[in-house]
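A single protein chain has been omitted; all remaining protein chains appear in their positions.
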Amino acid sequence: MLLLINSGTSNLGAWVSILNKLNQKFILSDNQDWNVQDIKKIIFPGIGHYDEVVKNISKNKLKEKIFHLVQNKIPYLGVCVGMQILFKKSKESKNNKYNGLNLIKGEVLKISDKKIILPHNGWNDIKILKKNTIFKSIRSGTDFYFNHSYYCKCENESNTTSVLKDHLKIISSIEQDFIFGVQFHPEKSMTSGLKIIKNFIDIKC
Amino acid sequence: MLKKRIIPVLLISRNLLIKTKNFTSDRTVGNIIQSIKVFNRRESDELTIIDVDASRGIGSIETSLMKEIVAECNMPISAGGGIKTNAEIENLLKIGFDKVVINNAFLNRPSFIEDSVKKFGSQSITIGIDVIRKDNEFKIMQQNKNKYAKNLSAWIAFAQNKDVGEFFFTSVNCEGMMKGYDYDLLNFIHPLIKKPILFNGGCKSISDCEKILSLQKVMGACASSIFFFTKLTPASIKSKIKKNISLRV
Partner (left out) sequence: MKLCTTCFYPNTKPDLEFDKKGVCSACISFENRKKTNWEEREKEFIKIVTNLKKKRTGDYDCIIPVSGGKDSTWQLIKALDYGLKPICVNSRTCDLSTLGRKNLDNIRTLGADLIEVAPNSFVRKQLNKIGLLEVGDISWPEHVAIFTIPFNIAVKFKVNIILWGENSQNEYGGPIAATKKINLDRSWLEEFGGLLGLRVNDIFNHYNIKKQDLAPYLYPTSTEIKKLNLKSMFLGYFFPWDGYQNAMMVKKNGFLFYKKLVEGTGVSYENLDNYQTGIHDYFKYLKYGFGRTTDIMNNLHKRNYVSKKIAEENIKKYDGNFPHTYLGKKISDILKDIDVSMNEFEKCCDQFTNKKLFKCDNEGNLIKKNLEVIKGS
């Protein structure tokens, strides 16, 4: 069963549509009827403030459950803020009150590239540094849809799998074991985005 | 490189796709779902959906229809039409919209800008400004108000200060006329704005799109009538201007 996280602020409806179209069965995290042992994959959609998202998933021990699942190598796809909460802290956070999952070493910073007007919103092309599972049949130079003002910085360079082609410091995707994070929105990136989602769904557990 | 966008704008009234001229003379174009499917099939960069009834103060955005629309879209999509509260924004984002366009609610309650940006992030909040030319001046059109109270430059500065994501300008004089964009308006606002501009109203040709997208801060060329009443499609426009404008093709 695929667990679709309802973080309270995400564009959940878009993910429900896509998973239905792909005939992928899933269960929403705020549905009462699921057990940790039934979950074979997790998708954490994006959109929302880091603090708000962490606050929401801290209810009903969801944060612990996600942590536990990921520790047990259940494949995880985090989108936008769903990727950012993999890190311990974010500069978006006010007073540093809320801590993320702390599963990947690094931090979340505000984009300070003078050539990027914030928010970084629109279609931009990526440079793939590491051809991994979710990038199967995706080429460097493909455009994806971005909408964010913060980006992730990994302590370990090997975690970075792609960056913005014209702004190499801005990470567009990361990976660690079975954890996959994308800064862009595959659910809004038409054919290329659908490929990413399918590639993730096709991962054999 | 961040790509510029061709953005079809779809107006809805009574669950039907309509087109207006200068914001009146509603003309039923057809079924909204068929249009959405066509634009999705065309791999459009983005769509903007405006519930015209709601924006005129008649009811609020039809959420069940919006759900059907999102279900057909795999690209970024914005919703607008009489949005007044954070609860409405939250509901629209949850349905699957990426951004909301807010116009009159911001004019009536300027503190709502900061409020909504704080809660949802500037990336989800687009400010809509409808501009009409009267007595040789650009005035902001406000729903249900005869006076043009706000000063355009001051309003732009205020909204920018409160960190809205993007500006969505519509020229009332040019809207629906297919006689060209309002270049005077664009030249007036361009130097004042530090954020991305989406420009709407009057697009008549491929060269119109090219002209406005050549300006640095214009990130989106918005159009409606040309896609319903002429042979132009977003792809046919892009194929002709991709040499000079950075576009997703």
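In this document, chain identifiers A and B correspond to the written order of the chains, with residue numbering beginning at 1 in each.
In this text, contacts are C-beta pairs under 8 Å (C-beta built on N, C-alpha and C of every residue); 3 or more make two chains touch, one makes a residue touch a chain.
The model shown is predicted, which means the values in this text are computed figures rather than measured ones.
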Q: Identify the visible chains that the left-out chain touches across the whole complex.
A: B
Q: Would you indicate which residue among B:V29, B:I83 or B:I193 is in contact with the undisplayed chain?
A: B:V29
Q. So that we can see where the missing chain sits, which residues of chain B does it touch?
A. 14-16, 27-31, 33-35, 37-38, 41-43, 62, 64-65, 68, 227-231, 233, 235-236
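One rule holds for everything that comes next: only the chains that are shown with their structure count from here on.
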Q: Measure off the straight-line distance from the CA centroid of chain A to the CA centroid of chain B, and report it in whole Å.
A: 28
Q) In the complex formed with chain B, which residues of chain A make contact? A) 9-18, 20, 47-49, 52, 116-125, 143, 145, 147-149, 165-166, 185, 187-191, 193-194
Q: Within their complex, state which residues of chain B touch chain A.
A: 1-5, 43, 45, 67, 70-71, 73-77, 90, 93-99, 119-124, 165-166, 194-196, 217, 219, 248
